[in-house]
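In this view, the complex is presented without one of its protein chains, the others remaining in place.
Here is chain A:
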Amino acid sequence: MVKVTFVAADGSETSVEGEEGASVMQTAVANDVEGIVGECGGSMMCATCHCYVDDAWISKTGERQHDEDDMLEGAASEVRETSRLSCQIKLDQSLDGLVVHLPDEQF
């Protein structure tokens, strides 16, 4: 299992254990973390799984994909350098302890 901490827009933190191979979006939804919607189920269609990767983790989660950039154009909240679609971040042991911040709205 891989530990992930979600920091909501109001600063409150939720830590959950995700399965290796699952995406950050799936982990949030499976653990009832508010603030990630994931309306398209991870098909990179909805941009309602937008998150900001914590600066300390940005080198480990990798770059965003070309299409991801384009889909983020449709995100409801401000897009920053650290913005990712959380359905495109797959968990593995190297991400154990991952911290992501959630935007204040998803649509």
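Just so it is clear, contacts are C-beta pairs under 8 Å (C-beta built on N, C-alpha and C of every residue); 3 or more make two chains touch, one makes a residue touch a chain; residues count from 1.
Basically, contacts and distances are computed from a predicted model.
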Which of "Pyridine nucleotide-disulfide oxidoreductase", "Alpha-ketoacid dehydrogenase subunit beta", "Tricarballylate utilization 4Fe-4S protein TcuB" or "phosphoenolpyruvate--glycerone phosphotransferase" matches, in UniProt, the chain that is not displayed: "Pyridine nucleotide-disulfide oxidoreductase"
Residue ranges of chain A at the interface with the undisplayed chain: 22, 26, 29-32, 39-45, 47, 67, 69-71, 73-74, 107
